[in-house]
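I have a structure here, written as structure tokens, and I will follow up with some questions on it.
The complex appears here minus one protein chain, its other protein chains still in place.
Chain nomenclature is as follows: A and B, assigned in order of appearance, with residue numbering initiated at 1 for each chain independently.
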Amino acid sequence: MPPRVNTEKCDGCRAQDETLCVLICPGDLMALDTGSGKAYCRSERDCWDCMSCVKSCPHGAIETRLPYQLGYYPAKLIPLVGSNKISWTVVDIHGKVERFTFKTRNDD
Amino acid sequence: MPAGIGVYLCRCDGRINEVIDLEGLRSKIGKWKGVSEVRVLTALCRPGDLASVVEDIQAGRVDRLVIGACSPAVHQESFERLAAEDLAPNLLERCNLREQCALAHPGDPAGATTQALALLKMGVARLKAAPGPVIPETTTGNRRVLVVGGGIAGLAAAGNLARGGVEVTVVEKRAWLGGRVAQLHRYYPRGCAPRCGLAVQTERLLQSGRVSVHTLAEVAGVHGTAGNFQVNIRQHPRFIGQECTGCGRCEAVCPVVTDTSRGLPAWRKAVLSPAGSVYPLAYAIDRQACLGPACGKCAAVCPAGAVCMEEDEQSFSVNVSAIVMATGSALYDVAAVENYGYGRLPGVLTSMDLEFLASPDGPTGGRLMRPADERPARRVAFIQCAGSRDCKHLPYCSAICCAVTLKQTRYVRDAYPDAEVTVFYMDMRVTGHLEEMYRQAMDEGTVFIRGNPLAVVRAADTGDLEVVAADSLSGRRVLVGADLVVLAAGLVPEHIADSYHLAKDGAGFVPGHLPCSPTEGRRAGIFAAGTAQGPMDASGAVQSGLAASAECLALLDQGPALVLPLLDKTKCDGCKRCVEECPYGAITLDRDGYPLPSATGCRSCGICQGGCPLRCIHLPGFSTREMAARLAAPAVGGEEVRVIAFLCGNDAYRALDGTVYPVNVLPVAVSCAGAVNMGWINDALLNGWDGVIVAGCRADECHYGHGPDLADSRVAKLQETLRSVMVEAERVQVLTCGIGEGGSLAAALENFVRRLTEMGPSPFKEC
Partner (left out) sequence: MKVTLLEKAHIDRSGCLAGGMDAINTYIKPNESAESLVRWSRAQAGGILREDLTLSMAALLNQAVEEWETWGLPVKKDEDEEYLARGRWDITIRGSEMKVILAEKVREYGCEVLNRVVATNYLLGGDRVTGAMGFGVRDGKFYVVRAGATIIATGGAAGLYKPYTNDGVDSHHQLWYSPFNVGTGYAVGIRAGAEMTSFEMRWCAVRTKDFNGPIDTISVGYKTPMINAKGEKILSEHYAHLGGDAAPRYIRANAPMEEWLAGRGPVYVDTRHMKPEQVKDLKTDYLNERPSFVLFLAARGQDVTEEPIEVYGSDPYIVGGHTMSGYWVDRSRATTLPGLFACGDVCGGVPNKFVGGCAAEGLLAARGAVSYLSSPEERDQVDDGQIKAEVERVFAALLRQAREGDGVTPREMEERMQRLMDEYAGGVHQFYRMNRERLEYAQKHLSILKEQTKYLIARDLHELMEAHEVIDRLDVAEVLVHHLLFRQETRWPGWQNRVDFPGVDEKLDCFVNSRRDTGTGEVQVFTRPYEQIVPGDRTKP
């Protein structure tokens, strides 16, 4: 659930009024901290992990984690977003890596 | 048959076809969908062959063009003209089959041919995905310019523009034109009074009838971009109306005497006189110092009834095509150099203080004496580099202080021919003919001691000032008594608000991009002039003002035919990253909040394209679909290492021409390293390319300012993401390359391919 923002990579979308993650979250859960100039999730318990924020971040600064109620630590699911393809890399808690690449859009 | 893509392969009189099997390529390419003509010609640069291409276009057989020939750096004009006249620039694709293919892989004709095929395939795929022709735009702005700052640089710029037929608005924050120069007693090289030169400049200005001057006015905000700036101006009240005849009675009766500097006692009144200025010849009231209507002495005595205490601040705006920032500079606050006692010891002055002292309008009516006790200044010590070339204060040299001091030794000699004048220096920097001033000072008996003084102290018994120094040439400690000690302090720029988005150096000056664009501050349409750019003397300031005016003129008349970025509004999210990252401030927002690039501001650098997270703003030829088609075109599966290299067209791409580099690398020319979008790199990796190179200029060499810095930070973040998805971050690299460094670039590519071979194929290849 909780989207984790890597504050080293996040540049607050150049601190304009709305970062891309703030723009897109279907639950209005992302917000820009005007002090640090970085994005953060205002209510992690309300996240539905649709991963729209993760896909929208141009720097790949957001990662979705599962609540500990559901899954153990430290599995990862990270997308690499292309213009008409996407590749998801999954790393399970034993370190096993799987990759899934598929088309997301037909161009013609 | 409907028009399609024409592919023209050039033998280059044998240079190309002796390595690359052009005939073989022709038969393959002939079978590709969408290609309506493919021909091998002897020399495309010659009129005969070129004409046959034009004929194909005009006959309607071909509406998009692939030229497989020499490097785009060669014969640029002929092909560009072809594109401009018969096609559109975005429908021409040049494939570099000579310098970067045939000549780059000696001894490997098979490899070169394979690479040529891949390059042509990418070109054709890109053209197939291209939308229709994109015709470059030209615009003109209005013929109006704003000059901020009425000092000598601003006056020179404004005068030149006005004589050129331009409507000029001059905004000056003080009550009179003339700036710092008007406050000088004399200026070099002629040693004349500045009022004369200022009068000339100001007359040129006012005679044109095209200039409106606003003193006591400041810029409150600048919106828009080159060709269309909307500037809000705040007009402070003068409190003295236009009826003022400059008689001066108000000043005489004003009871208030205010401080103007730490070195001199208070001598100015709350009613300010024009003094050395020539325009307007009217007084003004410093309302902060003034006692207000309660006093009213000036109003009572004014014969013209010009005093008006109730004046309000006003605002107005102007719409201009260009702005000259001639906001000038001030002296460094040398009180910070505590050992020199400025502001603490009476008799320690700055060079500016000395100008006032020497002036008939100054605190002593022009007599050189120590104002506190009226002691005549028969012994004057000058300290050069006071707080300059000093890591604790100003690290840079302010260029003019040596000449200023030499000029000022004249003031002392003119007053007291036998005066003891000592100059403490680190280096005497008077270049060109100003060397004469140095020689003359030495001949007149001025003593030059090479040593930066430790301190200025006051002898307890005599009250004399003493300069404590070490003479580095003799090695001896020196103690020099003085009536006045003049500190030659350096220059710091007047603050220019960050909202102007001008590229400033560490000290806050706007030095421009030397040597190519000296007055350009990276905000399109705003040109810096005078000491706002850096320390310079009055002559330099006039020249830079004229230079800035010339830059403005270029913007006002026919603007260049530019290729503007295109925007896909169905994808744009309004995140405004392009607005922020544009080095020229050339993107504003339209009524609906979508980015609007300005034809007069844009330089087609493509940095907006590089940063857009949704890839919806791009230069023609670099849309998401076109780049995706390019990246998907060549066969990239299998064991062969395949690298795509995005090379900046200014330096890196040209540097690669004529080198020998691995055949696994497919170069793509881009406008700047900052124009490379990380999404392209994602697409490249997802399509199975083993590695990606982004090569551009060094950070301080980039024509567009911060392209390489952006490329570095974007790629660093992408590498972080790659690590988190268990892919080797080294698969994506940023390289820097100057135009003459092709050899190192080729070696770096060699190294890269070797590393990739060791790493094994890209993990995305199997998916």
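Heads up, the rule we're going with is that a contact is a pair of C-beta atoms (placed from the backbone, for glycine too) under 8 Å apart; a residue touches a chain by one contact, two chains touch by 3 or more.
Note that this is a predicted model, so its numbers are computed, not measured.
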{"item": "Chain B, residues in touch with the chain not shown (by the definition above)", "value": "569-571, 573"}
{"item": "Touching residues on chain A - with respect to the absent chain", "value": "1-2, 18, 23-28, 42-52, 64, 66-73, 75-77, 79, 86, 88, 90-94, 96, 98, 100, 102-107"}
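The rule is short, and it goes like this: only the chains that are shown with their structure count from here on.
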{"item": "Between chain A and chain B, centroid-to-centroid distance (C-alpha), Å", "value": "38"}
{"item": "For the chain A and chain B complex, residues of the former touching the latter", "value": "6, 8-9, 13-14, 16, 18-20, 23-24, 56-61, 63, 76, 78, 80-87, 89, 91, 97, 99-101, 107"}
{"item": "Footprint of chain A on chain B - complex, ascending", "value": "129, 573-577, 579-581, 611, 613, 615, 624-625, 627-629, 678-679, 682-683, 685-687, 714, 717-718, 720-722, 724-727, 763-764, 767"}
